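As you look at this complex, bear in mind that one protein chain is not there, while each of the others sits in place.
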Amino acid sequence: MAEIRLENLRHSYSANPQSDEDYALKRLSITWQDGGAYALLGPSGCGKTTLLNLISGLLTPTEGKILFDGRDVSHSSPEARNIAQVFQFPVIYDTMTVFDNLAFPLRNRGVPEAEIESRVGEIAGMLELTKTLHKRASGLTADGKQKISLGRGLVRPDVNVIMFDEPLTVIDPHLKWQLRSKLKELHLRTGRTMIYVTHDQTEALTFADQVVVMNLGEVVQAGTPVELFERPQHTFVGHFIGSPGMNVLPCEVRGGKAIFGGTPVDAANIAAANSRGRTELGVRPEFVSIASSGIPAEVIRVSDAGRYRIVETRSHGHTVKLLLKEGGEAPRGSTFLSFDPSHTQVYEDGWMAGARR
Amino acid sequence: MALELIEITKRAGADTHIHPTSLVLPQGSFNVLLGTTLSGKTTLMQIMAGIQPPTSGRIRFNGRDVTHVAVQKRNVSMVYQQFINYPNFTVYDNIASPLKVAGMSKAEIDRRVMAAADLLRLRPMLKRRPSELSGGQQQRTAIARSIVKDSDLILLDEPLANLDYKLREELRDELPRLFAGRNAIVVYATTEPVEALLFGGNTATLHEGRVTQFGPTSSVYREPKDLTSAQVFSDPPINMTPVEKRGSQLQVFGGKTWPAGAAARGLNDGSYILAIRPHHVTPLPPEASTGELEGRVLVTELSGSESVIHLDVGGTTWVSQSHGIHPFEVGAHARLHVDIDRGLFFAANGERVS
Partner (left out) sequence: MNKTFNNKAWWLVLPVFLMVAFNALVPLMTVVNYSIQETFGNNEFFWSGTTWFEQILHDGEFHASLKRQLVFTGLILLIEVPLGLAIALCMPRQGPWVSVCLVLVALPLLVPWNVVGSMWNIMALPDIGLLGKGINALGIPFNYTRQPISAWFTVVLMDVWHWTSLVLLLCYAGLVAIPDAYYQAAKVDGARPWAVFRYIQLPKLKHVLTIAILLRFMDSFMIYTEVIVLTGGGPGSTTKFLSIDLVQKALGGFDLGPAAAFSIVYFLIILFLSWLFYTLMMREEAK
């Protein structure tokens, strides 16, 4: 186990990168504590897989350093780094039994057979694979195979970090829940450092203590799930996290108020706003409510998501979404909206006003 | 006008893929087939399209028997999970392809392609080839092709499964609008209960080759006919426990008693299975009748605005999903509240009684 430090890391797939555009990963420095659960979250092509491969040693960085417990491993091979990885599509050794699959990393490292027996037995117990230990691994279902991939990482006592590359892609929703909470449980039980890469906000937020949101090869915000939800530093984070994402509405800042289409609105960070650049108002659907006065709006559509309803309204020519609890009357026609002032923020050129950058 | 499946079955050797199924899908309707992988969604769609004939049973379209009419002769379009486009055609030609096959005039083709491209926001990409598009744009192209020719039946087989979460959300939002006001019968297969809910329309829950329930989505969700339908239509998985009703009380596990609540008021005394959706199990007591649940916390998942708590109650795992952040410590003893009024009661044979 180790603390992982990334220092001024940069990576380009072209041999001699000219401009910033050529970098799949633009300058990045992060420190991850030993034993933590972390997630890298972002859309396809945001550089998260590049970063993962840099950490695991499948790629060598163009610039910068990767330190495991202060030791520079930037140019070491994956096996020298002692990491484990679970891939998007289950990778198992078809011809081997489940036991042999789990024992494989240990056998490669010359661990005595008696110790292998006990380690594999213990891990199989944790993963609920004991019953299938002596079956051919190729006969298992997708979630069973993913458990084997994970088990091959857990079985080694000396692993620095276990990395997950969108591991639930091929798993059915009802099994996703089980496997996801299993991962979380295993993290708590084993205390291993784990890094989880995904485009799925639910997976990232529920798994990790600290989530790094990436876009276009850059880190946009790193924080706890609650921070990302309540105080998104950039409109991208506001939009990307949350379902539906944050409402982002153009506004003017005048006289200590944000003016949205003529209606003055209170915002938490209004004092920090100095109406430079493009100013926008960000408020999550969770913090918008139907009111008897305030911002005029027209209800367009109400969709039922089971435990809540998504109400889509149109106000001053912009779409504003809000969430309502299950049950009760659905709003219709013309109405008014109110934004919770403590969860309404002003953004300047995409960044939250007053935020450290 | 409607598509009718009458006692359709599908067998291959000793395996039964589809048990006798009858469905009536009216014109202009949006229908979701909801079920896990291998529950028979794809087979059922292929039978509807005429790609595979059923082993027995009949298919009628607008009253006409089309059981053995080939797919080419039916006016059907399909969208698959994989992004299927002609790789060396431009987006424009891809969308236009079914119209060219139909031998439409150039002007008419142009008008329709443009209309479809506008709906799916593909205007700026019309000259590109599929390999130059993102996954979301490739799937938009495939969807545009499916709507361009005014098909009678549009089948979408998990079209969003290979897309990023946010793109999925975006298209999920757009799809119902896209099909609204069309005369086509739309059938949409998915493994995700939330997709079925958001699309509204009708939902058929599928389990092991059987349609367990078919009806308006919200009533299938809120009034499942049996335990299987409730299980299929629940994400996260629905909580279940055997209960014994005695008068106004419910005997539950561990010698506890809960008030019977509004849902069970009309039931005779006896044994039932109580199923409760995770969002009706909360750390804060609800307003109405509540039952207490005590156990050891297995895992807490906090998603920024919601908490999912997995609780071990005498060997059974209960899942609670609630608004707000409730950071329960793992291994700690916790007390949750069950909203019994919202519970679903099933008889021992799985049929819902209240």
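Note that the chains take the letters A and B in the order they are written out, and that residue 1 is the start of every chain.
As a convention for this text, contacts are C-beta pairs under 8 Å (C-beta built on N, C-alpha and C of every residue); 3 or more make two chains touch, one makes a residue touch a chain.
Being a predicted model, the structure only gives us computed values, none of them experimental.
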| item | value |
| --- | --- |
| Contact partner of the left-out chain, one of A:Pro17, A:Gly35 or A:Pro78 | A:Pro78 |
| Hidden-chain contact residue, picked from the options A:Thr60, A:Thr95 or A:Thr130 | A:Thr95 |
| Touch criterion as defined above, residue of A:Phe87, A:Tyr308, A:Phe336 or A:Trp351 at the omitted chain | A:Phe87 |
| Contact set of subunit A toward the excluded chain (per top definition) | 56-58, 77-79, 83-85, 87-89, 91, 93-96, 104-105, 108-109, 149, 152-153 |
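The rule is simple: only the chains that are shown with their structure count from here on.
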| item | value |
| --- | --- |
| Subunit A-subunit B separation of Cα centroids, rounded to whole Å | 25 |
| Partner subunit A, residues of subunit B touching it in the complex | 36-37, 134-135, 164-167, 169, 173, 191-194, 197-198, 200, 217-218, 221, 235-237, 277, 279, 298-299, 301-305, 308, 310, 319, 321, 325, 330 |
| Complex contact set, residues of subunit A against subunit B | 43-45, 172-174, 177-178, 180-181, 184-185, 188, 199-202, 205-207, 225-226, 228-230, 239-245, 284, 286, 303-307, 310, 326 |
